Each structure stands twice: as structure tokens, then as C-alpha cells.
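Before any comments, here is the structure.
The block that comes next holds chain A.
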Amino acid sequence: MSVEQATDYGPTLVAILFGIAFSCVFLGLAMFLGPKRENAEKLAPFECGSEPIGSPRVRFSVKFYQVALLFLIFDIEAAFLYPWAAIFRRLSCLGTVIHNECLGTVTAFGFVEMLVFMSTLVVALAYVWRKRAIGWG
Partner candidate 1 sequence: MSTHHAPSTTEASSSTGGKVRGKIGVRVVGRPDSLEQRIYLPEVIRGLGVTAKHFFANLFSRKYTVTVQYPEQKLRYPDRNRGLHRLMLRDDGQVRCVACMLCPTVCPAHCITIVPEETGNGNEKRPRIFEIDELRCVVCGLCVEACPCDAIRMDSGVHAPAVDYRGDAIQTKIDMLKRGTHSVATQGGVGPDWREKQPTVKQYDPPK
Partner candidate 2 sequence: MAESYTTRLDDALNWARKYSLFTYPFVTACCGMEYMATAASKYDIARFGAEFPRFSPRQADLLFVVGTITERQAPVLHRIWMQMAEPKYVVAFGVCASTGGFYQNYNTVPGCDQVIPVDVYIPGCPPRPEQVLDGLILLQKKIAEATTWVQRRDRKELELAAQSTDGRKRLPVVA
């Protein structure tokens, strides 16, 4: 039996349920086993032993959000590359591919296509680089 193309997602589902259950059990145990002794100071946030000044819920630097946006753009672009990488050999072959060797004519279609696509990535990177959006607040 060879590696079937149709994936059986059952095991994956099992894994996900297992992962969540496992960590929840851990957490639940910890919640009930420990002693409890609360006081006002203990429930206050810890800030190096001083009284906190002001709230941590402030509108903090936009730089942090910029990184998130960049990530979104680049990661989605990168996500398009995965299927391309997986079928790159088939894309660049006008015949059948057996054992990684093309039996027909080799074409640069896949390669050029990727270059075009990737140039958008590079341009974007160059742009944010110039704009100094990469970095830290």
C-alpha cells in the first residue's frame, strides 16, 4: 500500500482532542490541589515590590502592531509558496515525473512564475525596510 492521497483526518482530530484534554487535566489538577490563602496584597499585581503606577491597559506603541501586519502579509504570501514547492518538479516538466526525474521537456514555467511572485515579496520587504517599519518601538 502506498501513501494514499486522500488523507485520513481522524487521527488528527484525535491528536487535537488529546492535546487539549491533556493540558486541561493538568491545569484542573493544579487549580484544586494547592492551598488557598488570599489577601489583598497577593491579589495585586507584582511590580518589583512597588505599588504599580497606572494601568497596564494603555494604548501602547504602534510598532508592535506593525510587526503583526507585516507578519500577516508575509506569512500569507509564504503560504502560497508551499504548494508551489511541493509540485515544483511537476510544474517544470511537460511530461511525467518519475523518481524526481522529468521524462519530458523541462520548462522554466514554475521557476519564472515563482520569481515573479517572489519579487512582490522582495519589493514589499524593500519597502518596509526603507520605511523603517522593521524594528522595535
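Keep this in mind: contacts are C-beta pairs under 8 Å (C-beta built on N, C-alpha and C of every residue); 3 or more make two chains touch, one makes a residue touch a chain; residues count from 1.
Behind the choice of candidates: all candidates are chains of the complex that A comes from, given by their letters.
This is a predicted model, so every value here is computed, not measured.
K.L.:
Which numbered candidate, 1 or 2, lies in contact with chain A within the complex?
P.N.:
Of all the numbered candidates, the touching one is 2.
K.L.:
Could you please specify the touching residues of chain A with respect to candidate 2 in the complex?
P.N.:
34-37, 39, 41-42, 44, 46, 49-50
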